[in-house]
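Of the protein chains in this complex, one is absent; all others appear in place.
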Amino acid sequence: MFGFFKKFRKKSPWILHYNTGSCNGCDIEIMACLGPKYDLERFGIINKGNPKQADILLVTGPVTKRARARLLRLYMQMPEPKVVVAVGACACTGGVFRHMYNVENGIDRFIPVDVYIPGCAARPENIIEGIKKAIEIWERKQKEKVEVPKVLKEIPDVETLDRREIISKLEEKYSERLVIEEDEK
Amino acid sequence: MIAAEILASILLPWISALVIYVLNNHRVSVFLTVLNFVILTIIGLHLWFSVNNPITLHPPHLVDWLLLVYDYGLLLYFFKQGIENRNPLVSVLAVIQIFLLSWVVLIRPHSEVPNIYIDKLTVFMYLIVGFVGSLITLFATRYMQDENPVREGEFVAILVWFLGVMNFIVSVNNIEWFFALFETTTLASYLLIRFRGDTVSVNNALLALWMNQIGGITILLALLFAIHKYGITHFSQFGEHTQLALFPLAFLSAAALVKGAQMPFHRWLLGAMVAPTPVSAILHSATMVKVAPYLILRLSPFIKGTLLAKLIVVFTGFVFVVTALLALNETHFKRILAYSTISLLSLMMLAGTIGTPITITVALMLIAFHAVAKALLFLEAGVLEKRYHAKTIYDLKHIINKAPLTVFFILVGFLSMTMVPFAMFVAKWLMISEMSELLSKASYIITVAILAIGGAILTVLYLKILGLTINRDEESFRVKIEKLPSLYTIPNVIYVVLILIATLFINTFLVYFFAPITQSIIGYIPPFCEGLSVCIKNLQLPFWQIIIAFFFVVFFPIIAHYIHFKTDRTAEYSCGEPVKPRISTYNMVCLNKVSTYFESISLALFVLVLVIGGGML
Amino acid sequence: MKGILFTFALLSPIIGGLIYGLERKFKARMQNRQGPPILQPFYDFFKLTDKRALQVHSFHSLMGIAFFVAAWFAVFALLIGPNILIAIFLHVLALLFFTAGGFSVKSPYSVMGALRELAHILAAEPILVFAAIALYLSTGSWNIEGILTSNTVPILQMPLLFCALVLTVPILLKRSPFDISEAHQEIIGGAEIEYSGLFYEAVYTAKWLEYIFIGVIVFLFGGSNYLLGALLVAATFLFVWLLDNATTRLTIHYMMKFAWGILLPLAAFNIFWVAIWR
């Protein structure tokens, strides 16, 4: 039964794209991929822009300190099975930004990465190739297993919490508070 | 026997009101209101089965004189209120009425036509007053415990007395008596609106007073002309003259339009919101405003098809759409309900004025189920106010986390006014179909457009408010169903059960309940089929569709409370940011600019109804 | 006749999915792209079946399913029910669940989408009611079988109303220029944003049923001439896709002005004219 549905995974991967501090070169190339020359939609790919309905997370950029909690939050909001693609040299290792003071040297320190796409900036052909690889990995993944990134394992009792609570714990872990100006005139 | 029953249904509320007022005791009030509820309902049901032909009664001549004296006293009281509260308009209008009334008394002929006239329509109104109205008084006893226990007796007494007045007004045949009772309802509403006694209440009460007095003046003018020209003093005599001038009918309809708070006069009903909530409930559902469609239905056979009828159709249609639109702009929960009442009242009058058998039935259905739904909603508004301190629709946000049962009742109340398969939807659907039928005879295109647009607006309005209430962040199974005082819950449960039963067995109601009333009004039964599916001529609403839609609308919300999918839960999408969500709703603020135009146009239309409809040109 | 209609209603999600697939292919072609295969919606469907479902709360998820069931029921009521007017209101009932789902979560995009959806109802519902009335006026029947077997061709009497109906289709299907309630660049899908997995599948599929619903109503304007009906449906959808490709998204205010200021008078005038002319 599940084997039947698994076959169709490769036909309809929906992507979510997040920029964790890249120079936007790779972002432009992802946009170019969606354009008519490279046309990702012929593989059934839609840029959903919504983690809850996405299957592939495309991350560009070395993770800056402000982006990490956002990255984890988006990752946790994606339903399994899911794959993560690191687009560009910075996302893979930090690239030219490696060891800069506000940079965390690649996304695999935070979330498990399945495919690394090299290049500065990653060429559209490379991105398509990487996504195809990602789909192959994705086909083998199980939906039963909840993937909690290693960094979140530090949160006490993470196994017993549901995602909603884990996501709210992120604020504590990275000690970020978002204060909205409440101008009630 | 029947005469005794009629007398009982009129007098019982008057007597109970007196007792409640004098004793001012919570238990006595509860006992008497329950007694009223039971006895009035039983009498209504019994009368329903026994009154097949119109019954007439001749009360002693003394009553006539008593009422006249009472009338003068009442008008003098209004005059005095105008002086005391420095509102010259009220006094002037009272003086005009005294003058006109004296003129009527001078020229009125002696008439042997019976003064009390009971037919199915009257009994229908008895049932609404007895069943829907008494429950509100029952609710009011508990409400006043939360509000102001000292004045409970006074408050409940006025409400119960109001029921008696209402029962009286629908029984009379004499237009002069009708005027007296019309003014009595004005008095009752005046007393109730100014009940809290603060400045706003008093001002709004005076507003209601002078606006309703205009209705009184138009009745007197109509009566004066009818006596002078045709010697008519009773409603039943209109049928005897075939070549009737439209002047008296136009002025009587105008009285109905004023009482029904149609557009230029809608402010008094909105102002009534300052009173304790049971007042709104009783004004909007069972009494007061329902005099308007009742009067239109009484006059319907005589004005049907005339120029007057067409003007009233245009006027009420305009008000129907415009007030529904204005309601979209409101934020106060009770004001929204008030606007929707005005809107639906215009629909009732529109249906009544067109006067085909089906539209008369539609008007009756709307009167009955609107009474129940509005009573339910206003009582819920009272509960919200007293228990959850929610007055504006913004206070209703996330209220499902605290009060799932209340939300369910509100849902039933709102959806029953607009959504398939509820009875009021069936009424609207019949109306649209009937109008399409008329399209092929003459063009009623405006009516059709009004129905389509107004229906859509009301649907959106109710969905918008429901949307705020059901916004939640908790799993529903973690929310306990709230416990409310039984006197709060019982009336609502009865209303909801009635709505649900009526929805399922709507055709039974149509055939055995509404069709006979239509027959008594225009002497012709609309050809409804038997069985559970609604069908008439080539129209059909099969029972399987009713039951499935019923399942969707009623059972899904109930199931939703208990169902629990065992999947992972996650937070809402917020662009990856830890933003605390804050939800609200939209208003059509762009309407603020045009609302004055709406009022001017409706005033012009109202004048047109009087001038052209009354044959003054 | 009855059997065919019943089968059609039963198969309507599949046919709707095919139309959606065709739409995506057509649009890609218009944009000089290769585009996805025609069966793409079904691939999406199967994939979504195999996804793990995440939910905000059960009420929300249930509303997604209810939307699908009620939408299908509306299609049934249109195709085999005795009254097309009822079917139109049942369609509103389906949208009630969709908006209720949108309203029930605390996500601002979802609530905004639901509120905008209400504006869509406000704009489109009167015209649909008018369409039903027009069909009744020209064929003398509220029943779909009666319309299909009557000897009239409603579009010949109701050309203006048909134009108004065609221009309402973008409002109903949420296509540009009136894709306001699911504006992807503003509110990322609106009321459907919080669904995922199986629950999203229900919402996704329910939107295919809208094609069938509106397609059938358009088809009825061909009356007993089925070929004409089919042509009308094809032309309508092609026109809507073309319009989708060639316009930007407009605002709610413009949509309301357009629907109430132009489309409604157009439709009303047509009905009025036919009624007077009789």
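Going in written order, the chains are labelled A, B and C, and every chain counts its residues from 1.
By definition in this document, a contact is a pair of C-beta atoms (placed from the backbone, for glycine too) under 8 Å apart; a residue touches a chain by one contact, two chains touch by 3 or more.
The rule we apply is simple: contacts and distances are computed from a predicted model.
Engineer: Can you work out the missing subunit's protein name as recorded in UniProt? Choose among "Formate dehydrogenase beta subunit", "Dihydroxyacetone kinase subunit DhaK", "Proton-conducting membrane transporter" or "Heme exporter protein B".
Structural biologist: "Proton-conducting membrane transporter"
Engineer: List the displayed chains that the omitted chain touches in the full complex.
Structural biologist: Listed by label, the shown chains it touches are A, B, C.
Engineer: Per the definition of touch given earlier, which of A:Phe8, A:Phe97 or A:Trp138 contacts the omitted chain?
Structural biologist: Residue touching the chain left out of view: A:Phe97.
Engineer: Considering the whole complex, which of B:Pro114, B:Pro485 or B:Gly576 touches the chain not shown?
Structural biologist: Considering all chains, including the one not shown, the answer is B:Gly576.
Engineer: For the chain that's not shown, point to the residue among B:Tyr70, B:Tyr394 or B:Phe505 touching it.
Structural biologist: B:Tyr394
Engineer: Given the contact definition stated above, which residue among B:Tyr21, B:Tyr70, B:Tyr388 or B:Tyr586 touches the chain not shown here?
Structural biologist: B:Tyr586
Engineer: With the full complex in mind, choose from A:Cys23, A:Ile56 or A:Ile117 the residue touching the hidden chain.
Structural biologist: Of the listed residues, the one touching the omitted chain is A:Cys23.
Engineer: Go through subunit A and note every residue touching the omitted chain.
Structural biologist: 16-32, 34-37, 47-50, 61-62, 64, 66-67, 70, 74, 95-97, 99-103, 120-121, 123-124, 180-181, 183-184
Engineer: Going by the touch rule given at the top, which residues of subunit C touch the chain that is not shown?
Structural biologist: Touch set of subunit C with respect to the missing chain: 27, 30-33, 108-109, 111-112, 176-177, 179-180, 183-186, 188, 244-252, 254.
Engineer: Need a quick check: the contact residues on subunit B for the chain that isn't drawn.
Structural biologist: 331, 392, 394-395, 397, 574-577, 579-584, 586-587, 589
We take it that only the chains that are shown with their structure count from here on.
Engineer: Taking the mean of the CA coordinates per chain, how far is subunit A from subunit C in Å?
Structural biologist: 34
Engineer: Multi-chain contacts only, two chains or more: what residues does subunit A have there?
Structural biologist: As it turns out, subunit A has residues touching two or more other chains at 50, 52, 77, 79, 163.
Engineer: Going by the contact rule already set, what residues in subunit C reach two or more other chains?
Structural biologist: Where subunit C meets two or more other chains at a single residue, that happens at 52-54, 188, 193-194, 197.
Engineer: Under the stated contact criterion, what part of subunit A meets subunit C in this complex?
Structural biologist: Residues 2, 4-9, 11-13, 36, 39, 41-44, 49-50, 52-53, 55, 77, 79-81, 143-144, 163.
Engineer: Going by the contact rule set out above, which residues of subunit B touch subunit C in the complex?
Structural biologist: That would be residues 419-420, 425, 429, 432-433, 436, 439-440, 442-443, 445, 448-449, 451-453, 455-457, 459-460, 463-464, 466-468, 470-477, 538-542, 545, 548-549, 552-553, 556, 559-561, 563-565, 567-574, 581-583, 585-586, 590 of subunit B.
Engineer: Name, in rising order, each residue of subunit B that touches subunit A in their complex.
Structural biologist: These residues of subunit B touch subunit A: 568-571, 573, 576-580.
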